[in-house]
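Working notes, structure below.
The complex is shown incomplete by one protein chain, all other protein chains being positioned as in the whole.
In this document, chain identifiers A and B correspond to the written order of the chains, with residue numbering beginning at 1 in each.
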Amino acid sequence: MKKFIITILVICIVGYFGRIDKEILDDLDIVTAVGYDYKGKRKIEATVVSPIINPDKSISNKTISSVGKMSKEALYFLNQKSPNPVVNGKIEVALFSEKLAKTRGVQNYIDYVHRDPSIGTRLILAVVDGNVKKMLGESFKDFDSGTYIQKQIDQNTKNGFIPTNNLHLFLSAYYTEGADPILPIIELRGKKINIKGLAFFKGSKMVDSIPYRSMFAFKSIYENIENAGYTLKTKDKGKTEYVSIQGIRTTKVYRVKNEQTTPEITLRLGIKGFLREYTGDKVNQELIDKSEKIMAKKVEKDAEALIRRFQKKGIDPLAWGEQTRSRTRHWDQKKWDQQYKNLKINVEVDVSIFEIGIVDGSPF
Amino acid sequence: MNWFKKSSKKEEHTLPQVLEYLKKSGDFLDFQNPQSPTPYWISYFRSLVDAEIIHRDILPYLNKTTIKKIEELKAALPIENVMVTSDLETIRQMMLSGCVLIRLNEKDQQGVLVKAEMNKVREISIPEEEFSVVGPKESFVESITTNLNLIRKRLPVPELEIREFKLGKLSKTRVAVIYISGIANEENINTALQRVGEIEIHQILDSSYVSQLISDNDNSPFPQLIDTERPDRVAGVLSEGSIVILVDGSPHALIGPTTLVKFFSALEDYFLNWQLASVLRILRLIAVSFSILITPIYVAVLNYHYELIPKDLMATLISSRDFVPLPPFLEALVLELTIELLREAGARLPTKVGQTIGIVGGIVIGTASVEAGLTSNVMLIIVALAALASFTTPVYKMSNAIRLIRFPFLVLAELWGMIGISIAFIFLMGHLLRLTSFGRPYLEPIYPPRLEDLKDAFVRLPFKTQPKRPVQLQSQDTVKFSEKAAKEKKDIDE
Partner (left out) sequence: MKVTVKEQFLISPYLAFFIVHSMQIGVGVMGFQRYVATYTEQDSWLTVMMGGAAVHLVIWMMYKMLNKEQGDILSIHETAYGKWIGRLLTILFIIYLIAMGITVLRTFLEVLQVWMFTLMKTWVFTFVYLIAAYHIIAGGFRSVVGVCFLGVVVPFYLNFTFLAPLEFSNVRNLFPILDHSIKDFIVAMKPMTLSYLGFETLLVFYPFFKKPETSQKWFHYGNLFTVVLYFYLMLITLVYYTPDHLRRTIWATISMWKIIRFPFVERFEYIGLATWTIVILPNICLAFWAASRMAKRMFNVTQKKSLIFILVFAMIVSPMFDDRTSIEKLNMMVSQFGFYFNFGYIPLLFFFHYFMSKVRNKA
């Protein structure tokens, strides 16, 4: 009996004092995207999106924004403006306006999402050309804007030209001596999200960007391409014809010479492709050989142009520094920084088209 | 039990006094047979004695001859079970268990006890709780003699030993401890005999009385002895070295020492081929963990860990909970209780009404409460699945235990979410680690880890791979059959 009473007592005490704050699913404003706009020299505007799920399962957007000095401060104001607690656990996308990224850097905002344990490191980051608040306020069919943007970027990473991108990779590049972070640039065009290009960072500040058309070359050096398509022009009997090639996979072999003195890096990039479409007459070995050559030359040219551009700007998004560091004993970062601008970096591209689909020759 | 002692205080010293006392009950007969050549006295309980035996086997023989001495009387009867005695206690006992007392004179101190008990028992029927599609279709009945017969038939060896006890001050129930000597571990036998022998209770109505009285820890929700209604299961475990306890008047035998995983093995597992049996066992174990954990996990996730929920599921969950006024914990509790209620109502009512109740309750109440917005349909699905999963356990008492331990998990999940579930798991783990059955670890073969026994725990490997008896039972003779024959390998085409 005594034992029984003690047990009941213990349960009561633990039940009363042990209570912790609940976050019941349907009483929360679950943020799916957060965006930051530039609002004057010391002020930013933070916008969050949370989906409103109606009983008929349709989804609409709810955006709240507020102005503050720090990202956290702005988010406190958000809580004040909402009937439900605003929670961060499901943030999928963090967006920064281009102006903010260029003038202030994203350091503070990254630190916030990094420090908060409830935010996953799969969070996708992106730079927005234009007003972030407007983009997040746009309603997309079937999804709330945060999920929509996340899905589109994710899809374009898998099947398009956007290099794999998430908070962890950003931080890795940010904290590494021999690499600089990159982010995709998106914009709102009409009622759709458009992938505009890539933004390059030096530290936490955006210093450069490239347009969409240069992204193939970038991604093929940066990582493996799995499904992205590439169209090239050929001349056939005087007419301009187009060949569409899908990159199936890429192989890379780095070679670093004289790493102790003045390094010289050679990259052999192999692209294995799949011919998808041809506007001309006949697909034959000749055309394949020709297309391979044209594509190799084109990619090589693009790649070298990109590399020169990065060297000029003093940024290293392609992680040449990492490649050299990992091949050099007692790597000296200072020395590398000095040498980087005039480094000799060669890219040799080798394209091979190994399948042409299920039609041989000309369909007609 | 004072009232009992008080009445027996007035000791009877002579046989006529005893009979006089017994005459107080209306069904006791004591009369002199006037038609016979010898004027003998005959007395018995009408309700205990088979009249047919008296009329066919006793009275005709007594009426034929004249008898002077009591020994002659004994010789005259064609029945084996005849005893001449003057011991009052024996006489009283025997008459209460269905014997007929015959005396020559009314004042004699000595008489002949003839066994003529009425044996009205239920027919042996198909097992209901442990039904199996394949395999024998016999189950125990309420008579211990029949039950022993069922076991003996399956194990015709002289080593099968049966020790009988008479337990219960009032009920005088026959309790038999059965084991195969030479196989069962001495220590286990002694534990069982000692515990059964030490039982102090007024009445034993069923074997579950014995099971509760001799279990190692009676504060545990877990049954520590398997109860089965299948003679084939009993024969199976006896030959492995377990000890079986049969109780007169109960169609359930008790098996010990046992382990937790044994409760999840159905006898059918041994009748099917081993691959299928293993899959079924794993399915059952998954069902059990599912049954315990799914409602608590749902409550924990909804209360605290919205981060865990897959995005595609989120819309479903939120929209299903849109109009539900109760917090998830209360919602779960209400539904769990409703299901328990339905089960209880179904169990108490006759079969046909019970089924109706199940359907009405399950479908009508469920659908109506979702449509009324009192519960969310996701919660309804989860609770119903959990209830369904808990019924896959072959041993009924274990499925009760499983339904019970779900509630502490639920409460801790409400309190601390996933951490709460872990804490509940730790308590459960600690409890199971300390639990024993007849002094043998309950969690074996998980802990202490025994690879040999794992062959017949979560899975059931082929018989050939298990030539030895379970380590857990510490059998005296560990070998089931020769390993050599099982291991013999042949080359191709040889």
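As a convention for this text, contacts are C-beta pairs under 8 Å (C-beta built on N, C-alpha and C of every residue); 3 or more make two chains touch, one makes a residue touch a chain.
None of these values were measured; they are calculated from a predicted model.
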item	value
Omitted chain - touching chains that are shown	A, B
Among A:Val10, A:Ile52, A:Val253 or A:Ala305, the residue in touch with the chain that has been omitted	A:Val10
Omitted-chain contact residue, chosen from B:Pro37, B:Gly197, B:Gly373 or B:Pro449	B:Pro449
Sites on subunit A contacted by the missing partner chain, in the whole complex	10, 13-14, 17-18, 20-21, 89-90, 117, 120-122, 164, 166, 168-169, 171-172, 174-177, 322-323, 325-331
Subunit B residues touching the omitted chain (full complex)	304-305, 307-311, 416-419, 421-423, 425-427, 429-431, 433-434, 443, 446-449
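Here is the rule we go by: only the chains that are shown with their structure count from here on.
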item	value
Distance between chain centroids, defined by C-alpha means - subunit A, subunit B (Å)	65
Interfacial residue positions of subunit B with respect to subunit A in the complex	301-304, 306-307, 309, 311, 314-319, 321-324, 327-328, 411, 415-416
Of all residues in subunit A, those that touch subunit B in their complex	14-15, 18-20, 22-26, 28, 30, 51, 53-57, 59, 87, 89-90, 92, 118, 120, 147
